[in-house]
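One protein chain omitted, others in place.
All chains are identified by letter, namely A, B and C, in their written order; residue positions are counted from 1 within each chain.
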Amino acid sequence: MSTTDTPNMTGPAPVPDNYLTYSRGIWSWLFTLDHKRIGLMYLMSVLGSFFIGGIMALLVRTQLLVPEGLIMDQDQYNQVFTLHGAIMVFLVIIPSVPAALGNFVLPIMLGAKDVAFPRLNLFSYWLWMTGALMFVLALFTGGLDTGWTFYTPYSIDTGSAMGGVIPALTGAFVLGFSSIFTGMNFIVTIHRLRPPGMTWFRMPLFLWAIYGTAIIQVLATPVLGITLALLVVERAFGIGIFNPALGGDPVLYQHFFWFYSHPAVYIMILPGMGIISDLIAVHSHRHIFGYSFIAWSSISIAIFSFLVWGHHMFTSGQSELVSVVFSLITFSVAIPSAVKVFNWLATMYKGTISWNTPMLYGMGFIFIFTIGGLTGLHLGTLGTDIHLHDTYFVVAHFHYVMMGSALIAFIGGIHHWWPKMTGRMYNENWGRIAFSLVFIGFNLTFFSQFMLGSQGMPRRYGTYPADAGFQFYHVLSTAGSYILAIGFFITAGYLIQSLLGGRRAPSNPWGGRSLEWQCTSPPPHDNFSEAPAVGDCYDFSVLRWDENEQGYVWRDDVAHPGSEDVS
Amino acid sequence: MADNHEHGAVGHIVPIKMLVGICAVLLFLTALTVWVSKLNFDTVNIGEANILIAMGVATVKATLVCLIFMHLKWDRPFISFFFLASVLFVLLFVSFALMDTHANAPAIIPGNSTVIQQKLDALDASAQAAHASGEVSDGQAAHGDHAEDAPAHDAAAH
Amino acid sequence: MMSLLMTLAAAAPYKEATFWMPESASTVAPQVDGLFDFINIICYIFFVLVVAALIYFAVKYRQRAGQNTFEGGPTHNLALEITWTAIPSVIVIVMFVLGMQTFLDLRTAPSNSYDVSVTAQKWSWTFQHPAYAVTEAAELTVPVNRPVRLLMSSQDVLHSLFIPAFRVKQDIVPGRYTSLWFEATKPGTYQLYCTEYCGKDHSKMLATVHVLEWDEFQTRLGKLAREYEDIPESQLPAYAINRLYNRCASCHSLDGTTGTGPSFKGMWDRTQQGTTVFTDGSTLKQLQASGAEYEIPENYIRASLVQPQRHVVQGFTGAMPSFQGQLKERQIDAIVLMMKHLDTLVDADGNIIENPDLGGDEEAPVEQQEGSTK
Partner (left out) sequence: MYGQAKEHDHDHDHPDFLGHHWESPTQQFEAGKFGMWLFLTTEVLLFGGLFCAYTVWRSNHPELFRYGSQFLDTFWGATNTAVLLISSMTMAMAVTYAARGKTKAVIICLLLTLMGAAGFMAIKYVEYNHKFHEGFYPGLAFYEEPNASHLWQPLDETAVAHLAHDKTMDMDESNLLHAEALVRAELPEAPAEAVTWNKAVAGPGPGGLTTSHEQEQLAEFTAFLPEAFLGDNEDIAGELEFADGHAPGEAPHMAHPLQDPVRPVNAQKFFTIYFMMTGLHGIHVVLGGFMIIWLLYRTIRGEFSREYYTPIDLGGLYWHVVDLIWIFLFPLFYLI
């Protein structure tokens, strides 16, 4: 039954008919309905945006080397940090894992030929591109200096905020719908396109995470849509919903905004957790510990994520009672995250851990996410949040979660699936070197910001008092950011090098059991010509390393799934 | 999976008679709710009762549309569950926002905002100027006259 | 736990900055710091456990050469998983309760508090003491060991008042009043920040909090209340540049650089000659004549302070708020005089000269000018 396994044995030789060579020419890419190509296009676009957002970050860090600001004036600084935030949130982190990696991996992992609605999928991609172009347009129509949160009344005050606000809002609106359509596609795919044998609790945990994410995308993003639409109308015509000058309520805007944007935090981190669940298991070659706890924690995080938005507003003038309720619920969301960390550790226990680049990113994730998660406690606690809110402590916390966790997981995922996507292996040694730089650089950059914040340095400051003792930490942080940047440049270097001259990848370089490792690398156009046989995707005892293949193959003494355990 | 009553169909088929019947019920409910809103509840606090009745009727109507017109009655329960979840999230959102805005109502600075007050003052000034100079220009002058005539006008009404 | 925090509060009214926290100089600060340390300890414990396990497992169970097949291993352990779900749950509930108590203490001002009304506007702070009819700009003077309540409102956009040493912070929302309170425990000078992003000069929207002993405080405010009345005319320009200009500084430079508003350098010349051009293309000259809007050039400056949107200078957005009610008549006079004598008050680079030589001969024109406008 499992015919897909047989051609894998051909070893690392060029795969004649894969999705990359299936059809040629730029149009065959731009209008492709193949989820793998769409995923790859997303990946390139997201990485492009990441580069731009990263440059902005370096500018911000360089500016803050000296108290009076090194390279920019106030207006420029405000624009740069706004664009850094907006690009990283809307164009990089939100689409990174679900749209780029998810699109590529999800149908193959599931054993489907494509996502449920391939045209809608392509449409999402073009919506994303439109949204990205709107951000570019925002740059040319006067810039954007509102912060990525577009807080009213500053953002609707045409006298103060810059002219690019409406294009940027429209862009974020369009990006929101791109995200909604991706989420819809994934939910329907997971519900309706599972092949026989792929029961809910046989799905790899990455799929559970993506499923949870998709639910949030579908249920939360529309509220952002209406919020941004109202903001556009408010700014253009002055209707007075959020503008206090016309009887509106700026705190109501914050409710609207965070009702989406807090769940959005989990749109960013949940898929990252999903990647890590799979990375840790595959590279430890050990069955994931507590599968159902991790799966349900993804779903409960998705649901709880809707109930905690008010913790962004403890000092905003929100009423005491509401703040207290939100604080209580906020703590409940900490539990599933903690459970995941413990389960990952337990998975490593008595495993066979290969120290290759994806696993290093996996372990780096656990380290960084632990710090990111634990400092969330300081911020969820009402009494301490009052002091820490809107300081660098918050900046450090969400960079630990958004960048150190979500993006590190994304980069780990890229390394994990790179052989599958491109059919090439990258240089492991350079991978480890780059990881070390990224890890050290990251912690240097952002750990120093915890102290900055608790010492009282407010966020979004282009200059700071010289006598408050902030400069030492700023210098540390900036130095760290340079190291981080070097790490990323090296990563880009060896990944590009692998495309040109990397060793050909075997079907299963890491020893994964989920279905994507049953396809060739790169996979064929249709993924599976027949519905694949599904086994326990975390039972690695049936695989062995094959020296000729330079990858993992099925053990000769164990029966293939399909002959024994298809339900 | 929908149970197909008619052979070969991919989805459930709702008979035409049932659709017409449901539509008639919906129209009747619309008429009812309009009639109720025009009733004069002398003894009841009309505002409260009317809101409850109107929203109750609307919910019944919406449920009928969902169940029959939209085939939810014959569809997978997960769809109903998901749809209801979205309504629930809206309610949740509204209730938290309400809790907060209610508690904060006393802190709102009363009166017109500066911007609106300036508009009103400007209109006032122009109305007075128009009145003083006796200039006859459409609404402004009409207004000026009106304000002056108001008492006389009321007296005349009796 | 809470009582322990309370004891800490009583025992240590003032503490120097630690590795994590800045100096602590208010009654709630020790409570907040205690809570912060409590959470920190929990974090250290969990962090060390997780990272130790991570490194130990990663090294101990690393894949060795020739290790080409793998064991199955346990897939779950319900008791263990329930344990590590339950323990953090209990811990976070404790944290929540402690946090809530501290929060409510932070929010509930004692009834005998001393009230200050705060006006935030882009990008300056104004503090008004109703009890003394004193208005301070960019400086807040408060008594030590007495609860102080700030009643805050915003003229334009969101701002947020943050005094790290007191561990207090509250957003200021246009269209409504918000408040916060603190009780300083040590006389001294503390930094006050705006922590809600409010546009261009957000990071310059700073102020200083002066905590004084009660006697000193009374003396100081009494002096402030009469300050501008008692100053001789000849010293008014110096008073303006030292005491009032800080409210203008975020927009109007002294060295000729264009900020959010036009520089004060040369402003008097432009005003006197009427060369200022407005957004509608008209010039100040047209408005200056006997019987016209501004009979004397000084009146234009006065009007600009009270009704800044009346005539917006070309090239600017008219972002200036009105200072009506915030500046007394004599203070406005002082600002006009400051502009007239700007060249003697600041050096070529725009730095304020400590003791400017205003000379006695200035007395006469001042008098004359005063007379002509009253």
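The working rule: contacts are C-beta pairs under 8 Å (C-beta built on N, C-alpha and C of every residue); 3 or more make two chains touch, one makes a residue touch a chain.
In this text, all values refer to a predicted model and were calculated from it rather than measured experimentally.
**Q** Going by the touch rule at the top, give the shown chains the omitted chain contacts.
**A** Listed by label, the shown chains it touches are A, B.
**Q** Of the listed residues A:79, A:124, A:221 or A:284, which contacts the missing chain in the full complex?
**A** A:221
**Q** Among A:241, A:322, A:403 or A:534, which residue is in contact with the omitted chain in the full complex?
**A** The one listed residue touching the chain not shown is A:241.
**Q** Spell out, residue by residue, where the missing chain touches chain B.
**A** Looking at chain B, the ones touching the missing chain are residues 1-2, 6, 8-11, 13-16, 19-20, 22-23, 26-27, 30-31, 33-34, 37-38, 40, 45-47, 50-51, 54-55, 57-58, 61-62, 65-66, 68-70, 75-76, 79, 82-83, 85-87, 89-90, 93-94, 97-98, 101-102, 105, 109-117, 119-121, 123-128, 131, 138-140, 142-144, 146-148, 150-151, 153-155, 157-158.
**Q** Mind pulling the chain A residues that touch the left-out chain?
**A** Interface residues of chain A facing the absent chain: 23, 33, 112-120, 180, 183-185, 187-188, 191-193, 218-223, 225-227, 229-230, 233, 237-241, 246-249, 252, 255-256, 525-526.
Just so it is clear, only the chains that are shown with their structure count from here on.
**Q** Determine the shape of the graph in which chains are vertices and touching pairs are edges (line, ring, star, complete, other).
**A** Graph shape, chains as nodes and touching pairs as edges: complete.
**Q** Could you please state the distance in Å, as a whole number, between where the Cα atoms of chain A are centred and where those of chain C are centred?
**A** 37
**Q** Can you give the whole-Å distance between the Cα centres of chain A and chain B?
**A** From the centre of chain A to the centre of chain B is 41 Å.
**Q** Name the residues of chain B that each touch 2 or more other chains.
**A** Each of 104, 107, 113 in chain B touches at least two other chains.
**Q** For chain C, write out the residues touching at least two other chains, lowest number first.
**A** Residue numbers touching two or more other chains: 175-176, 178.
**Q** Per the contact definition, I'd like the list of chain C residues that touch chain A in the complex.
**A** Result: residues 17, 19-22, 31-32, 35-36, 39-40, 42-43, 46-47, 50-51, 53-54, 57-58, 61-63, 67-77, 80-81, 84-85, 88-89, 92-93, 95-96, 98-107, 122, 156-158, 160, 162, 164-165, 167-171, 173-176, 178, 191, 193-204, 206, 317-319 of chain C touch chain A.
**Q** Under the touch definition given earlier, write down the residues of chain B that touch chain C in their complex.
**A** 104, 107-109, 113
**Q** Spell out the residues on chain B that touch chain A in their complex, using ranges where they run on.
**A** The touching residues are 78, 85-86, 89, 92-93, 96-97, 99-104, 107, 113-116.
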